[in-house]
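Right, chain A next:
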Amino acid sequence: MSAIGNAIRQSLAILKGMGVTLRHILREPRVTIQYPEERPKQSFRYRGIHQLRLDENGKELCVGCNLCGLVCPSECIYVEGAETDAPEEARVSRYERYALVYVINAARCLYCGYCVEACPTDALAMTPQFELGEYQKRNCIYDKEDLVRNHRRWADQAGYGIEWCNPAKLEEWTGDAKPVGPPSHPAVEP
Partner candidate 1 sequence: MVPTIAYVIVSAVLFTIGVAGVLLRRNALIVFMSIELMLNAVNLSLAGFARQFGSATGQVFILFVLAVAAAEVAVGLAIILAVFRHRDTVDVDNMNLMKW
Partner candidate 2 sequence: MEYLIMTIKAVVVFAVVAGSMPFIVWAERKVMADAQARIGPNRVGPYGILQSFADALKLMFKEDVTPRQVDKPIYFLAPVLAMIPALTAFAVVPYGSPEVTVYGVPIFYVTDPKQVGVLWVFAVTTLSVYGVVLAGWASNNKWSLLGALRSAAQMISYEVALGLAILGVVLGSGSLSLIDIVEKQAVPRAFGIPGIWLFAQPVAFLLFFTASLAETNRTPFDLPEAESELVAGFHTEYSSFKFAMFFMAEYINVLTVSAVVATLFLGGWLGPGVGQFPLLGVVYFALKTAALIYLIMWLRATLPRFRYDQLMRFAWKVLLPLGLANVFITALWVGLRGGT
Partner candidate 3 sequence: MTEWILFIVLTAVAVGSALMMVLNRNPVHAALWLVLTFLAVAVFFLVLGAQFLFAAQIIIYTGAIMVLFLFVVMLLNLEREREPIVTGGQRAAAVALAFALLAVLVIAIAARTSFPTMAMVPGGITLTDLGVALFDEWLLPFELASILLLVAMIGAIALARRRT
């Protein structure tokens, strides 16, 4: 007798399942984002491709210390530092030391963000840029110019390492979350 009871119970379970599906078919809101037209909103600490930040005078913050390159687990960052005696107005950087060469191989990068954490001057940060497809591998190599261009494009958007650098926008980016550290450098206008 229990076998028949089981069979009836199982058949009812199938019907119940069909009912659940039907409920979803009839009134569940669609969650699809129509991607190219409608863009997904990234989390405020999303780790996209890097940016090299500039200060309020348009000077680079990077001092070419290569701490980012040392900490990088996939060894995709190459930095050559240099020093200059030129007066502050003529310098590329805010400091006497600057990066002569700064290259990130985005094809090797695993977007862990260690480099951003290692940066002593908060020069390196990440952007919400996730569309990194390229037809040529060499286009995945970002030099200093590209990274600065990234900064100009994404400076007013949140990204890993930058969210505490723009206190005015903090509320909008973080919502309830509090920034993890105080800003060591003032906000930057793009």
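How were these candidates chosen? In short, all candidates are chains of the complex that A comes from, given by their letters.
By our rule, contacts are C-beta pairs under 8 Å (C-beta built on N, C-alpha and C of every residue); 3 or more make two chains touch, one makes a residue touch a chain; residues count from 1.
All values reported here derive from a predicted model rather than from experimental measurement.
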Expected hit for chain A (complex, candidates 1, 2 or 3) is 2
Quick check: in the complex, which residue numbers of chain A touch candidate 2?
7, 14, 17-18, 20-22, 24-25, 28-32, 34
